[in-house]
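Once you've had a glance at the structure underneath, I'll fire off some questions.
Only one protein chain is missing; all other protein chains are in place.
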Amino acid sequence: MIEWVDKEKVFKDPVHDYIYVKDRLIWDLINTRAFQRLRRVKQLGTSFLTYHGAEHSRFTHSLGTYETMRKVLSHFERNFGWPTDDRVRLLALCAALLHDIGHGPFSHTIERVFQFHHETWTQRILIDDPEVTNILQRVDDDFPQDVADVIAKKDKFPLVVKLISSQLDVDRMDYLLRDAMNTGVTYGTFELERLIRVMRPVGNDVVVKKSGMKTVEQYILARYFMYSQVYLHPVTVSSDVLLRHVVARVKTLWDREESVFLPAELKPFLSRKAEQISVAEYLELDESVMNYTMQRWTRADDPILRDLSDRFVNRHLFGVVDTRELKEVERQTIRELFRNCGLDPDYYLSFQTATTGGYHMYHQGITLVDESGRDLGDISKHSSLVRSLSPESKFRIFCPKEVLRGEGKYKPIRGWLDAMKE
Amino acid sequence: MIEWVDKEKVFKDPVHDYIYVKDRLIWDLINTRAFQRLRRVKQLGTSFLTYHGAEHSRFTHSLGTYETMRKVLSHFERNFGWPTDDRVRLLALCAALLHDIGHGPFSHTIERVFQFHHETWTQRILIDDPEVTNILQRVDDDFPQDVADVIAKKDKFPLVVKLISSQLDVDRMDYLLRDAMNTGVTYGTFELERLIRVMRPVGNDVVVKKSGMKTVEQYILARYFMYSQVYLHPVTVSSDVLLRHVVARVKTLWDREESVFLPAELKPFLSRKAEQISVAEYLELDESVMNYTMQRWTRADDPILRDLSDRFVNRHLFGVVDTRELKEVERQTIRELFRNCGLDPDYYLSFQTATTGGYHMYHQGITLVDESGRDLGDISKHSSLVRSLSPESKFRIFCPKEVLRGEGKYKPIRGWLDAMKE
Amino acid sequence: MIEWVDKEKVFKDPVHDYIYVKDRLIWDLINTRAFQRLRRVKQLGTSFLTYHGAEHSRFTHSLGTYETMRKVLSHFERNFGWPTDDRVRLLALCAALLHDIGHGPFSHTIERVFQFHHETWTQRILIDDPEVTNILQRVDDDFPQDVADVIAKKDKFPLVVKLISSQLDVDRMDYLLRDAMNTGVTYGTFELERLIRVMRPVGNDVVVKKSGMKTVEQYILARYFMYSQVYLHPVTVSSDVLLRHVVARVKTLWDREESVFLPAELKPFLSRKAEQISVAEYLELDESVMNYTMQRWTRADDPILRDLSDRFVNRHLFGVVDTRELKEVERQTIRELFRNCGLDPDYYLSFQTATTGGYHMYHQGITLVDESGRDLGDISKHSSLVRSLSPESKFRIFCPKEVLRGEGKYKPIRGWLDAMKE
Partner (left out) sequence: MIEWVDKEKVFKDPVHDYIYVKDRLIWDLINTRAFQRLRRVKQLGTSFLTYHGAEHSRFTHSLGTYETMRKVLSHFERNFGWPTDDRVRLLALCAALLHDIGHGPFSHTIERVFQFHHETWTQRILIDDPEVTNILQRVDDDFPQDVADVIAKKDKFPLVVKLISSQLDVDRMDYLLRDAMNTGVTYGTFELERLIRVMRPVGNDVVVKKSGMKTVEQYILARYFMYSQVYLHPVTVSSDVLLRHVVARVKTLWDREESVFLPAELKPFLSRKAEQISVAEYLELDESVMNYTMQRWTRADDPILRDLSDRFVNRHLFGVVDTRELKEVERQTIRELFRNCGLDPDYYLSFQTATTGGYHMYHQGITLVDESGRDLGDISKHSSLVRSLSPESKFRIFCPKEVLRGEGKYKPIRGWLDAMKE
């Protein structure tokens, strides 16, 4: 079943130094159009507008996730004799490599409006893209569906699912290190080799030696810091708000049948439901299309679309005010104030709640074991640090900076905002 | 004349840790459209197809060049009392920040076909872009032209020119470190702080203490290694060849008045001369436009354009054969062989000479001085290592891999190539 | 008052890249015998027996602490105009440079037995070492005492004291990064430049901008991880136990007037009280003396001293058992069991409680302020992460590994230990 490449292949990588490929299957998957397309989807969406170094793509992250899985499997094979069969090994490697293949442009920001639910699309591509599916079927006919089921967290291969998607998965291990390196921060740093060394497969679970608890804490904290300092940075959220408003405006114009520039690649997403869009159509859409289109919209007839697009493309972002949590009636009041100043609050105002995920035990906690393998319960039982990580919410209002400065007609808004400040 | 920002501003950077801005002028230049556009031009063009990490933009490099200049000036001010006036300091900082502002999409690869001579455009933008020029004029009316003259290496401000563009310039210092970091190689590594410390301004020249000669050698070698291992990597050159052929094909189709998809942003470059293109038109063009357009061309009617674009977008690149230098008659022979196989050699064959620049003393050598400041002549007089760096040329043929494998009708080509191998 | 060195001097440093010296005072202090002696005292005592890379000295750390202070002062001067006078600047720099000058060999481990209370000795050296004191007096006659008072945390220069010794001091900033680098772990990593940037001097306190809270958390966590993973690593504690037992045995032999090799440098510490030891005598003692002496003791007549020294020098360390906290009566029982096996529990058994310091608000908490400088109270009010860091204690028993394996006569001990296990 297993076919090797002629010689061990490598990719030079800034995080892992080298990424090693010896299975022809993996090599061929990397060379598909669907996978190469990930070069045109940024790993961190609009974060490059905050941290200029965050220009890396999902392509590099996907290779890194594969390599991390390869390292975990090598440790498991050397020290615990798992996996015993090559099909499971390949399943784990393919799922790691392809876990993000369904991501569209700026998915986390605009997928709801544009029907990009990326996990669904990942599964569709795995079983419906002629090129990808064909390669996977070389293992056997059920293989594409099995990879898709791992992505869908179905429980046929629970250990593989754990490694792909849990509190302790190879996806997160790679992105924390990679995003930290590219943004230039150390917040996402943790001891990767040591973390892998304290993991072990036990039954259907991946558990951790008690003596490795602090290493797991460091890794959990890396995520905590990256969320607050990078992923939910107010400037990034502000960029997301703008992008979402741009897209919402286009949708409104389209629904009203007003004239607006739309490339062929984008039309299906406005006119049809996700189920009616083919895998081939989906794969046409990437950030080259979106970026080009937004640049065109900076010259749109519609003044709102033109203005919002210009703000996004040329980085004249909305400003932010930290507030306490607002009641609905308060939100109505400020919306009214915006309307009075001639600003449509649907496009020039946004209430955002940014929630840093704490540590969740349910479904996917991290179990500790002692030297003899005895179950010691979830890490949260043992670590006050982990328990302290309950979700934290921040309430923020985003709107144009000229409004925040309270110039001229915006003075009443400024006054109201000051009163709401945290 | 000098206006500070309210508080010292910083950008987090993966190479320099922080980039410090205290001049309002710099801050405002960064926020112009023309400068933000550099986020949409990759620093290393097509290199990401070789080193997947090379996804960084000219925006990040331009900030880094500014920061490197800031460090050099700080050293010069602390230890040698230069520059004495703030206008020269600002001139150096602005020239560093803006030195790449005229780069178009994949400039090094396609600027000849598409009229992007980037240094000319940099100068035009500096004196003709309303936003940029206006900000520069805050210093005084001559300031935009002075910055442009520095870029053009005119000799009014020889020390600033030296620092921007010579064998020992801040541009190169930043890009070597940044390209190395992003590709994940150490070839471009050198001792930045020490290099700066051994530099000193003397008259119209920037010279180096003899005791720092080895540090300069390390820096010169960093360039040597980056050229051979990264910039002139055969896979990158192969990508460049494809891209150039795509663009050449479009030009041919346009000249023949055949139907081909062309966005508004690209038309001026096919129909008019550079001088007739406005700065505003020029700034519309970036890699979003080019990438989107090439994706469209993967569905073009013309089979050659369709095929070449598909190869580029989906990374099915040409293969390479190292040869000895070929005579014109040999080139004709192989072109004929291609034609006989039904492959148009204009698009499916390329002879490339990749030349690693050696060290050039003329005009911009590096002068050593002893402790007392006495001129010891050019570094090449003292360093056999530097003298050994004469330009090296590699001769390579690029064509489709199926041809190189010599399958079926391509067998004769294969045979001919084998005979030419180095 | 201020005298500069001829040219800016630098030291190449693996943590800070360069350490900059421009004051002749600092330069001359570095060249004193008392400061050079710090090269012969390891920064992490016995940790090199756990992490082989931990071979760095207090000399390198002291230079790094100076450099960190220099960076903090540069930020404070640039952005807040403090300190306004050069004497305070020098006071801060000297205190940072000299804060560890009183450390003796393996101080943290054996200072109680050998009268090395290092902070007291630091103060004595500052005001009593002819070389050091003379240099400091160049500023003025009170200067040596002022530096000593800063070390003693007296409140004449509260801001300087804060920077030298608090939850947010330059000592800790340097040692976390340096110890992490040398041991090869990332646990001590944090954002040094950013941490410095969010600090500000307000009245008598150094406070932190609220927006920098997460950066402070990262730094506090760095300490937490370094304590549990490095400083209190059981193998290091085990090495400390052995060393302490070696020294205790020598003291007993000396008190019993038994013959034991003792170099002249060590005798004062056994025969006199600290107050009766001169600064000159104190400075004779360093790790060269201690290490040489211990090697000699591996050939001592006394079998216990010989055995313990051999275990330390050749790294045959005691093993460890994690237990619950033991009552005095339990401790007596196990001591008795050791005695029954012919092992003197004073030398072959040790009960250790390793306590990771949590975050303490009292005296030296970290105050947050908002943008306008308003006091928001201690960071522990705002951060559940910081609050979760209450001190944690681990109870451990150390004794020879052959005992832990429970071979032969040691079987009963093994049984008893198993029952006590955590």
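Some notes on this structure:
The first chain written gets the first letter, and so on, giving A, B and C; residue counts start at 1 in each chain.
As a working rule, a contact is a pair of C-beta atoms (placed from the backbone, for glycine too) under 8 Å apart; a residue touches a chain by one contact, two chains touch by 3 or more.
No experiment lies behind these values; they were computed from the predicted model shown.
Set against the missing chain, the residues B:L44, B:V185, B:V237 or B:M290 yield one that touches it, B:V185. Touch with the chain omitted from the figure is made, among B:L389, B:L404 or B:L417, by B:L389. Among B:Q229, B:T333 or B:Q364, only B:Q229 touches the chain left out of the display. Of C:F48, C:W121 or C:Y282, it is C:F48 that touches the chain left out of the display. Residue C:N182 is the one among C:T65, C:T122, C:Q145 or C:N182 that touches the chain not shown. In the full complex, subunit B contacts the hidden chain through residues 185-187, 189-191, 214-215, 217-218, 221, 224-225, 228-229, 384-385, 387-390.
For subunit C, the residues touching the absent chain in the complete assembly are 11-15, 17, 31, 33, 36, 39-40, 48, 51-53, 55-57, 59-60, 63, 181-185, 263, 284, 286, 288-289, 291-293, 295, 313-316.
Across the interface with the omitted chain, subunit A contributes residues 7-8, 10, 12, 17-18, 78-79, 193-194, 197.
Note that only the chains that are shown with their structure count from here on.
With centres set at the average Cα position, the gap from subunit A to subunit C is 43 Å. Between the CA-based centres of subunit B and subunit C the separation comes to 50 Å, rounded to the whole angstrom. Subunit C has no residue in contact with two or more other chains.
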